[in-house]
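One structure, as structure tokens, below. Some questions next.
Showing chain A:
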Amino acid sequence: MNTISIKIEFGGGLELLFENKRSYRVDIPSVVPTDNTTDAEANLADKETKDVDVDYLIHHMKDHMLKERVELFMEKNTVRPGILVLINDTDWELEGEGEYQLKNGDEVVFISTLHGG
Partner candidate 1 sequence: MAPRSCALCQKAKAMVKRPKTGQQICRDCFFYVFETEVHNTITQSKLFNPGDRVAIGASGGKDSTVLAYVMKTLNERYQYGLELFLLSIDEGITGYRDDSLETVKRNQQQYDMPLKILSYDELYGWTMDAIVSQVGRKNNCTFCGVFRRQALDRGAAMLNVDHIVTGHNADDIAETVLMNIMRGDIARLGRCTSICTQGEDTIRRSKPFKYAYEKEIVMYAYFKKLDYFSTECIYSPDAYRGHARVFLKDLEAARPSAIVDIIHSGEAFEIKEEIKATQKLQQTCQRCGYMSSNELCKACTLLEGLERGMANSGITDRGRKKMDSEGPAPDNLRTIPFFKVGSGSAAITVETPS
Partner candidate 2 sequence: MSSCENPNTDKDVLMTRRQKFDGKTKLCVKCKENTGNIVIRYAVYCKSCFFPLVQGRFRKSLEPTINAPNGSRRKGLKASGSLVVGISGGTSSVAMLDLVAKTYFASLEDNKNEANGKLKGGKEHPRLVDKGVWKGKPTVCYVEVCGAFPGEKDRTEEVRHLVESYSYANFDFVPLRLEDSFDQKWWDTVGGGDLSTAARSLGFDMTDEELRLTTSSSDISPLTAMQTYLSSLPTPTAFHSAVQIFIRLLLLHTAASQRASHLLLGTSLTALSVNLISGIAQGAGFSVAEEAQEVWHPASDDALPIRIVRPMRDIGMKECAVWDWWCNLRVLAHSRPSQSGGKNAISALTKDFIFGLESDYPATVSTIARTCAKLTPKEGSDGICIFCRRPAQSGVQEWKARISIRSYQEASLAVSGNTRPPHLTEEEITNLTKTSLDSGSGPPVPSLTSQLCYACHTLLTSRSSRGTAASLPSGQSLNNVPLPFWIRSSIETRSFHKHAKHDFDADITHGVKLSRSEMKDQIAEFLLPEE
């Protein structure tokens, strides 16, 4: 199975949900199930598939990196309102949001704006 390597960084206090570590490198498959299930990473035979995108990465983070309080990170299958995403230093809104297709070496930053004042 082909995998790609993605750099993940956290800002604005979001790192508190991820063991207070600000930077991660993860390897994820380059082809993934369309329904974003992450448990079947080994077996795609009977699934509809797509090239890996940010939506999948978010599900991967929820399933494999987040230890608790999922609701502070995700809502309705995407990041919770108030969390910004930058892909290679650019607002993900300019890159197709969750549908952006990840490439090997991409840097994805998640910044919380929920820690106010």
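One rule holds in what follows: contacts are C-beta pairs under 8 Å (C-beta built on N, C-alpha and C of every residue); 3 or more make two chains touch, one makes a residue touch a chain; residues count from 1.
The set was built so that all candidates are chains of the complex that A comes from, given by their letters.
Not measured: the values here are computed from a predicted model.
K.L.:
Please find, within this complex, the candidate from 1 or 2 that touches chain A.
P.N.:
In this complex, among candidates 1 or 2, chain A touches 2.
K.L.:
Touching residues of chain A toward candidate 2 in the complex: what are they?
P.N.:
Against candidate 2, chain A makes touches at 11-14, 16, 69, 72, 81-82, 84, 86, 89-91, 93-94, 109, 111-117.
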